[in-house]
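Note that this complex is displayed minus one protein chain, with the remaining chains in position.
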Amino acid sequence: MRYALSLILPGLGHLYAGFYTRAMLFLASLVIHGGILGLAVARGQLVWMAHGVPARILKGYLFSSLVLVAFLGLTWVLALWDLYRLGKRPEQIGQSYWSLVGRRFRKDPKGLVGVGIIFMILYLALFSPFFAPFDPIKMDLINVRAPPSPKHPLGTDHFGRDILSRVIYGSRTALGIGVMATLLNMLLGGILGLLGGFYRGPTDAVVMRFLEILNSIPFLLFALLAMSIFGSSIPILILVLGIFGLQPARIIRSEVLSVREEDYILAAKALGVSTWRLIFRHVFPNAIASLLVTTTMSIGVNIVTVAGLSFLGFGVKPPTPDWGNMLGDAQEFFRTAWWMAVFPGLSIVVTVFGFNILGDSLRDVMDPRLK
Amino acid sequence: MKKVGMLLVVVGVFGLFAYAQEPQYGGTLVIGSSQTFKDMDPRICNDVYSMYVINAIFDELLCLDPDTLKPAPYVAKSWEISEDGAEITFYLHEGIKFHNGEPLTAEDVAFTFNWIADPANASPNQTEFEWLQEVVVIDDYTVKFITKPDWAPYAPALLGENYAIVPKDTVLEMGDDEFNVNPVGSGPFKFVEWKRGDHITVVRNEDYWLTKPYLEKIIFRPIPNLATMMLELETGGIDIADNVPAQDAKRFMDNPDLGVVVQQIPSLSYFYLGFNMSKAPSNDIRFRKAVYMSFDATAAVDAVFQNLTGLRAYGAVPPALWANDREYLKTIAIQEDDEQAKALFEELKAEGVIPAGYKAVVYCPPDPRRIQISTVVATSLIENGVEAEVQPLEWGPYLDLLYRSEEKPEGEYDMYVIGWSGSPDPNAFLYYLFTSENATVGSANNFSFYMNERVDTLIKYAGTTLDPDIREPEYVAAQRIIFKDIVHIPLYHYIETRGVRARVHGYKVDPTASMPIVDPFTNVWVEQG
Partner (left out) sequence: MIAYTVRRFLQMFIVLFGLSLLIFIMLKMTPGDPAVIMAGLGATPETIQAIRDKLGLDRPLHEQYWRLISGLFNGQIRAVTYHTSVWGIIFERLPATVELGILALIIALLVSIPAGLLSAIYRNSPLDYGVTTVALLGISTPVFWTALMLMLILGVVLRILPISGRGETIGIWSFVTWDGLRHLIIPSLALSSVLMAMNARLTRASMLEVMRQEYIKTARAKGVREAMVIVKHAFRNAMAPVLTNVGLQISTIFAGAVLTETTTAWPGMGRLMIEAINRRDEAVVLGLALFLAITAQIGYLVVDLAYAWIDPRISYD
């Protein structure tokens, strides 16, 4: 019965079964995504409905529409799966480490604020065409540097482009570069840490030396030179940031080092369990806590660093909107058109703050020693 | 009695008023420069900013009359040009001394210019003296400049003497490197210290031969961040800012109680979007036309410069000079027409002139104005169906790109935005940018590879005589051909905009972008207290 209900509307089944909080979650997801869908349809921007629109704009619509449909679909699927899971072993729910973490997390206001901010920015990035009132690169040379007004809530820049739209689209480069660079960090750092921690000896020495050399290279110097050589394109930015944020390596390495000596590991090894299995099933889960925290902080750091590079002129190229290059442009106008600088600046602060506070909360919440 | 008292008061007030406007001796002037200073040796200095300081420390052979832009006597009190134009003889003032007491003689003049002209010394200014064969000392105060036989008569040669003179014996004794950081000149101010990156201080030369400078001290401060420099100007941290962006200029002009006077003058500059005509698609005039049609150049210039600091250009020769032909060139300028531009691009794509997957890259230097204009161009191209982006490059890589290399002589760029400034002679603008012999790999400035025999002949011929009436029609004809061919899209002439605090008197902004403080026409003073 509950499954049938959930097929119609995700969350209804949960209501029927008495899981009110979860029901709320799914219903909320439905409402949010449905609302965005409605917005897209009303503006004629759902890719299947758009006519007579130039190719480059159509590409933007395609991406957002697909993601929207995917999310909606996911809501249904997840609701059903969750119902199934709940139905199977109700008594086992709520005792694992992760459930404990989850519960604590839900109570921590810091974490909720962080998640809220991140979701907001994420959605702005994913569905920019549906939210942005204007085309972010369309210039209007008659209306340059107009102060905030009902038509342009955040004003226009020195080319007459709508700042609200540019801020919304700017979230794409900020999140995109920040997240991709951090993923690269995690990947490279993780591999290095694992290798060094697990194999010890000469491998470890090499890894540590390599990390030290990397730490000694003045980041800015290297980044500026790299930008000059390879041009300041987005993939290069991601690569440079990815190579330089290798803190995770140390963390994973210390986790591996400490876990490795545990009795159950030695026992497993004696039993002949393969190395990879050991790593994945035992070492990794223990490291995840610190990793998660570092990841969120990393994303924050990377976003600010990209802003700094764009400010110096080495980051994302115009006319692509990016909070950092918007700030760089706005510098000379900040006495006469303060809105050009304040809003992109605020966006950076809010976004990075969201990631940082989430990380802070995760750190508090995942520490097994804190009661 | 009362009436006499009143009269005395009135007279006293007027007297005070008059006195307040009298130039005062003493005081310090602080000048803000938008770039850091590089060299203090005039023989190798080729950047406008270091020249601010050099002009204060050294004297030049000639200077320019600010109203007519014609050469006026300075160290040289008079000169003669020979019949065939091949020799210019200068007669120098006597009794001029360098700051260390050494007298300035023809030896020093000859030494300075021969050194610059000698390619072995690798001076960046050597290009200006390609025409010079040799400078010869006739006697202590007479010196002769000899033009190379195949270059004579070279009309612009006279303007080339606007260079500072260095003391031969001192330079040889100190060595070039030391001289560069401890310059010794004969000018109105003596060098005191150079705190690199922060400021340069100079003090009054009490024994200056021309006149006594009013100012006691000048401090030159490089402030590369424009926003910071405006803050300094507003609070009086600096007295003169060498560059004021349009919106701040407007703010200062609208609010006189901020205490800043904005001075403007059209400069001898020309900024343009160039096409690389040696390869597709820029070698097809339809493409160039379509790009021109994609955006409204006048609106873009007006927006970027807010109708204040930039003037739309229709030709290469600035309106301040003769032979600019602005009226006519305006009529052949292409207007914005997006429909036609789109159609042309389609046509070119169909024919394969624009290859599939083509992305137009507009290169420009890291100057915010040029980046803004390039952005307008790129955005307009995108709107008309051509993928485009702006790529600002630092000067180093930018010049490298434009100068090309042996391996890729046709260059790796398609469109570029750049500026050009020159001495007050149309030749300076046309010869270097549009003649075939300047289209070589490795430097030279015809980055568009424009090679038109007729234009070459016209320009060369115009350089061979000294009579402006003969030269003008040649230059006009050449420009008309060039711009009908859409070699460049002419963008703007910069209007030199300086911010000067109210306490500074006697300062007049100069079209050659220099910073005149004391010369035969100027003696700046400040209100003190």
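As written, the chains take the letters A and B, and residue 1 is the first residue of each chain.
What we mean here is this: contacts are C-beta pairs under 8 Å (C-beta built on N, C-alpha and C of every residue); 3 or more make two chains touch, one makes a residue touch a chain.
Predicted, not measured: the structure shown is a model, and the values here were computed from it.
**Student:** Specify the residue from the set B:A72, B:V203 or B:L231 that touches the hidden chain.
**Tutor:** Residue touching the absent chain, from the options given: B:L231.
**Student:** Among the options B:P71, B:P222 or B:P281, which residue touches the chain absent from this view?
**Tutor:** Spelled out, the listed residue whose C-beta touches the missing chain is B:P222.
**Student:** In the full complex, which of A:P148, A:G176 or A:G308 touches the chain missing from this view?
**Tutor:** Looking across A:P148, A:G176 or A:G308, the contact with the absent chain belongs to A:G308.
**Student:** Which one, A:S233, A:S254 or A:Q331, makes contact with the chain that was left out?
**Tutor:** Only one listed residue reaches the unshown chain, and that is A:Q331.
**Student:** Which residues does subunit B use to touch the chain missing from this display?
**Tutor:** 36, 38-39, 46-47, 119-124, 126-127, 130, 177, 180-181, 195-199, 221-225, 227-228, 231-232, 234-235, 237, 394-401, 403, 420, 432, 440-445
**Student:** Name, in rising order, the residues on subunit A that touch the hidden chain in the full complex.
**Tutor:** Residues of subunit A in contact with the hidden chain: 109-110, 209, 212-213, 215-222, 224-226, 228-229, 300-301, 304, 307-308, 311-312, 324, 327, 331, 334-335, 341, 345, 348-353, 356-357, 360, 369.
Following the convention adopted for this analysis, only the chains that are shown with their structure count from here on.
**Student:** State, to the nearest whole Å, the distance from the C-alpha centre of subunit A to the C-alpha centre of subunit B.
**Tutor:** 49
**Student:** Subunit A touches which residues of subunit B in the complex?
**Tutor:** Where subunit B meets subunit A, its residues are 225-227, 230, 245, 247-248, 250-251, 296, 299-300, 302-304, 306, 366, 368, 371-372, 374-376, 378-379, 382-383, 385, 389-392, 394, 397.
**Student:** Any idea which subunit A residues touch subunit B in the complex?
**Tutor:** The contact residues of subunit A facing subunit B are 54, 56, 137-139, 141, 144-145, 158-160, 228, 231, 313, 317-320, 329, 331-337.
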